[in-house]
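As you look at this complex, bear in mind that one protein chain is not there, while each of the others sits in place.
Entry: chain A
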Amino acid sequence: MSMWISNLGGKVFKVFPWLYCIISIYPLVYMLFFSLKSNEEILYQNPFGIPHVFHFDNYSRAVKAFNILLFFKNSVIVSFASLIGIILFSITFAYAASRMEWRLNKWTTTYMLMGLFIPIQSIMIPLSLLVKNFHLANSYFSLIVPYISFNLSFSVLIFYGFFRTIPPEMEESAFMDGAGIARTFVNIILPIMRPAIATVIIFSFMGVWNEFTMATVLISDAHFKTLPVGLVSFTGARSSDYGGMGAAMVMASIPTFVVYLIFSEQVEKALTVGSAVKG
């Protein structure tokens, strides 16, 4: 009897991971399918399965009617500019904090890391007033500047930790050989930093590309909306076009999805390291 139970237990054990795989993936497959179906098929004839007729026109309609290319462009601009700012500011800060000798070094570094514990929601109200007062409302900067600021603490922590693992002699010998500070940095330090930079890029890109709360509050002009916000506004306007909506959703998910499929190990590591340091 107990043999039988443990046997059955073993079977359940082997099936459960696949069962959850279906729960995890099927909604997305369903989305992919309905992005290629007509309303008739989605609602009545064939809600679950592979489309009978592939309606690629859903995609062209989504591009034309929903302005999705504009939202896409905005997301790319905002993400790209934010990433550059994040890396530039945090690498320089982390270098000074880990390598150079100055008073208040410890205090300043602790101060920069405080951002890890501040929930972004808690400063939304003053931030929106600030953006208005600086006349940044409805421009790319109203998102880029907060995105940079909010990702600094994490990136500083990663770079700071990484610098401490590289022996200072590495730069010193290059410096002795007559390379200037800038050359030493570009030729010696940046190449070693590659894994840390990759972690920061992945973590920040995932966060910024998908960011919703700040983008809804700070952007009201449709011309500057990023994908997550843009998608909400058009589904309100054309909520009966399920196929087109599905197509837009699929297109909006492609960048992060592809990045994940290519760098899956690094993405998991970069994202989970984020919560490990916050804890």
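Here, contacts are C-beta pairs under 8 Å (C-beta built on N, C-alpha and C of every residue); 3 or more make two chains touch, one makes a residue touch a chain; residues count from 1.
One rule holds in what follows: contacts and distances are computed from a predicted model.
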| item | value |
| --- | --- |
| Omitted chain, identified by the protein name its UniProt record gives, among "Chemotaxis protein CheW", "ATP-binding cassette domain-containing protein", "Cation acetate symporter" or "Sugar ABC transporter permease" | "Sugar ABC transporter permease" |
| Hidden-chain contact residue, picked from the options A:127, A:157, A:196 or A:219 | A:127 |
| Absent chain, residues of chain A that touch it | 10, 13-14, 16-18, 20-21, 23-25, 27-28, 30-31, 34, 42-44, 47-48, 88-90, 92-93, 95-97, 99-102, 108, 111-112, 114-115, 117-130, 145-146, 148-150, 152-153, 156, 171-172, 175-176, 181, 206, 209-210, 212-213, 216-217, 227-229, 231-232, 235, 242, 245, 249, 252-253, 256-257, 259-261, 264, 267-268, 271-272, 275-276, 278-279 |
